[in-house]
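Structure record follows, encoded as structure tokens.
Part of the complex only, each chain left as placed.
Letters A and B mark the chains as written, and numbering starts fresh at 1 in each.
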Amino acid sequence: MSILIGSETQVLVQGITGREGTYHARAMREYGTKIVGGVTPGKGGASLDGWPVYDSVQEAVRHHRIDASIIFVPPAGAADATLEAAHAGVPLIVNIAEGMPTVDMMRVVRELKDLNLRRRLDGQPPIRLIGGNCPGLVSSGKCKVGIMPNRFFASPGRVGLISRSGTLTYEAAALLSEAGLGTSTTVGIGGDPVIGTTFADVLPLFEADPATEAVVLIGEIGGADEEAAAAYIAGHMRKPVVAFISGRTAPEGKRMGHAGAIIMGNVGTPESKLAAMARAGVPVADTMPEIAALLSKALP
Amino acid sequence: MKLHEYQGKELLSRYGVAVPMGKVAYSPDQVRAIAQELGVPVMVKAQVHVGGRGKAGGVKYCKDPDAATAAAEAILGMDIKGFTVKKVLVTAAVDIAKEYYAGMIVDRNVQTYTLMVSKEGGIEIEEVAATRPEAIFRLPVDPVAGLRPFEARRVALEAGLEGSLSKIAQMMVALSRACFAADATLAEINPLVVTAQGEVVAADAKVDLDDNALFRHADLMHYRETEAEHPLEVEASNFGFAYVKLDGHVGIIGNGAGLVMTSLDVVNRVGGKPANFLDIGGGAKAEVVYNAVRLVLRDPDVRGILINIFGGITRADEVAKGVIRALEEGLLNKPVAMRVAGTAEEEAKALLADLKTPLIRMYPDMFAAAEALAREVSA
């Protein structure tokens, strides 16, 4: 078992004929992902590595059951590609694009909310967006819809991993493998200020997932997603959660790489995040290796 | 991208925000000419990318052109928190009846802009937020429809703003329009002034633009002032690095924003002080790493470099090659503590182990690397 994706997930690659799109489509296939085709407007009818290329997502969904779409499109077109997938009814959209204007993401998130209201009234499941500016998802050993290096996700295991950071996700996954714990599903939610799915959206899925026994949450400074996650954990989670927060010594007002990693006044401070985790009874690792130790303590 | 007050006012006024007449000037003579042209009492205001101008004496009320010239002489060249004042805004002084605050900010928690309005204008909003959060009224702004007049009126009424309700609401709507149209991450009118005549004007403006959206605002690029940024930040941005100059002595290079932030944390934890944040991004080749090392070394504050790599898409051996090139070209004159792990870790370690230099040392984890380097550079 895993959350959001699994061995049967059929994946579409938007921007498949671009350099990044082609590279990662191949890497996903190597991992075991069922890629069924790709989209590049204007290149419909072509084929790549045996995959059919369509002009639009709508055309692709006419030919395949699409469970998820992953977007490799330059930041200026990423919002449009996301909406294209959403309006075609693709239930899971993973947006990799780095550098999208924040206003574009605001509008995408707003439109998805509307669309999901309508879907709810029609009895359809909601459309979920992961990212942008995220590494995607891996269901260890089954399916990857993302850009994570395959090697760190070879050990299916007991721990659900959620992170705002790419490299730290890989490092955490490697640590969990080494510690013999392994990962169940890994979700990189992305480092932008406005994103489709937050910690608090993913935690309930892990809580309900039989394959997940504990959760590692890798947060960072900026915003209040970690605080919201802590509130959710305190109120609803029975499985143990261990957190790590990066940027704890970053100065105020400086954007630390990620557009979302910035302390503005008293918003997004590490103090607030650490206090929220403490209130929720979530142990926070001071260093990455400490994560495994804290987990071992928490797990039965 | 941060805008100066005069740039922010120019931008906001395009979308209908009323601002006092004014012009930017670079010399006392220009200031005199502008003050004469305006023919009314003026404010002479330092244009620097830093807060606290007023307290530093960078803002002066001048009743006539002579006073304005004298103020310009005092302010131009002044040092405000390390920034030299090179230009001033000369603007008609307004006849203030009320001073309010209105700001729009990208608010991650509501996934759109939040409009913030307060009766307490003119002072630092962070101060109000910290001490009397109930004095700030907030409204998430629909990112498709933008702020509507009825919403603006509602917030103004709730915040207790008095007089000229429709004009205040119009200004907020214009502010919202400007934010969406120009991709601002922050836009503050502080103070938002109601004059004795019932007019509503923006007496000051602070606007930050979304760097990710600059590609669609060619018309705003002339606002960029490379001189205002740290020269190394300018150079780093030419290389495409996410680089932030900090005030310590330990240079930091890593791959991935999270990992570099964590490296900063570790250095601080062991008693060191980071000199910078530098993220080489994903999949960097040797050349990129070489440039990163050169850039960090050009910072005279740097006494040593921590290189923290967890190879994912980035190959650790490419990182090693970049560092070795810097060494071979004789550029490396400071100690480098390296932690390499992940993809191509073995290859990287083999390359580095061959080196016969005391300058480059490998450590099994980032903590050990940071600790050794911090000890060395503070010795």
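The rule is short, and it goes like this: a contact is a pair of C-beta atoms (placed from the backbone, for glycine too) under 8 Å apart; a residue touches a chain by one contact, two chains touch by 3 or more.
Everything numeric in this text was worked out from a predicted model, so none of it was measured.
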- Overall stoichiometry - one representative per chain kind is placed in view: A x2, B x2
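To be clear about the criterion, only the chains that are shown with their structure count from here on.
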- Query: Which residues of chain A touch chain B in the complex?
  - Reply: 75-76, 99-107, 109-111, 147-149, 151-152, 163-171, 174, 191, 193-194, 218, 220-225, 228, 246-251, 254-261, 264-266, 268, 286-289
- Query: In their complex, what parts of chain B are in touch with chain A?
  - Reply: 105-106, 108-109, 111-113, 125-126, 129-130, 142-144, 180, 183, 185, 210-213, 215-216, 242, 244, 246, 254-262, 264-266, 268-269, 274, 277, 279, 282, 310-313, 341-343, 365-367
